[in-house]
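Pasting in a structure now, in structure tokens, and then I'll have a few things to ask.
Note that one protein chain is taken out, while the other chains of the complex remain in position.
What follows is chain A.
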Amino acid sequence: MNRFEYIRPRSVAEAVAAAAIPGSAYLAAGTNLLDLMKIGVARPGRLIDLNHLPGLDAIETLPGGAVRIGAQVRNAELAHDPEFARRFPAVAEALLSGASAQLRNAATVGGNLMQRTRCAWFQDTASACNRREPGTGCDALGGENRMHAVLGWSEHCIATHPSDFCVPLVALDAVVEIEGAGGRRDIPLADFHLLPGTTPERESVLAPGELVIAVRLPAEAAGFAAHARYAKLRERTSYAFAVVSAAAGLRIANGRIVEARLALGGVAAKPWRAEAAEASLAGAAPDADAFRRAAEIAMAEAKPSGDNAFKIELARRIAIRALTQAAAGTPDRLPALPASSFASNAGAPNMGGLHV
């Protein structure tokens, strides 16, 4: 880990001012940043500690029913907030399917949005990586890339965004509140992360020094609570990133889908909202044909970026699974293994014995 100067601001304004100096990075829990500093991938000269700032750790219901989640709210605290979990069950399920209990107790909302890719070449400073060092090339292109993107990638970078939390958030029209030297602005989460194009080093719309202060979900997002699920496929039962994942929300009346939401994880450099697929579901009966069609539409533009053509069919299947489970209704209590195909009451056969 490189040496750095440690700065503990006392207000958001002080933090933003401190971060204006080049080489600064915000420190939330540090579960991603310290990890990357230990392996030399992140080398900030100054750490601006967000952990003692007032006003960033509340979960508030706003007049009208929107919810505002402070950037320093811990992942576990949000997932276990009874009111939040009742109104936004797919978000709680996604949070609880991520990382481990220890990490979720520490990890923050802001840090989860801003976490970096898990691309192995990005994490290896001896490899060429345009995202880490612009212009050096991309060793993932001809290398071990079965986990890489199938949507929205470019020949400059094929990495994925690893967050589970962001997937239902983007499906539910979440908005990111940002504070910077120039004041405060709101950005829809759908526009927050950037696809690589020719500048993969630009991962989000945040300008240097800008701070995420909160994430908001609109009141309408709670309208999907009765039919909302997150489904995640992993290479082991728990404590693993998604190979592919999907968040689905349905509003159903008189046996028809009134409105659908669908987003995919593990497929692109951003949480992937599937709007055309959503549109195809409006007015349809919530059945296998409609879900299959929606999944086809969601993945219509997908292209393998290497040894990962299998992810395209896997992503279709996880989308169908999430939609099918959502149609069946949100369970009163989350399954023992949130978002897992192996959970006893996830709508799959009981495979509980597999991971004894």
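Operating definition for what follows: a residue touches a chain if its C-beta (ideal position, glycine included) is under 8 Å from a C-beta of that chain, and two chains touch if they have at least 3 such contacts; residues count from 1.
Keep in mind that, in the parts below, contacts and distances are computed from a predicted model.
Choosing from "Spermidine/putrescine transport system permease protein PotB", "FAD-dependent oxidoreductase", "Sulfur-oxidizing protein SoxZ" or "(2Fe-2S)-binding protein", the protein name stored in UniProt for the chain missing from the display reads "(2Fe-2S)-binding protein". Looking at A:Gln102, A:Thr125 or A:Thr198, the residue that reaches the missing chain in the full complex is A:Gln102. Residues of chain A in touch with the missing chain: 1, 3-6, 27, 29-31, 34-35, 38-39, 47, 49, 51, 76, 80, 99-103, 105-106, 237-239, 336-338, 343-344, 352, 355-356.
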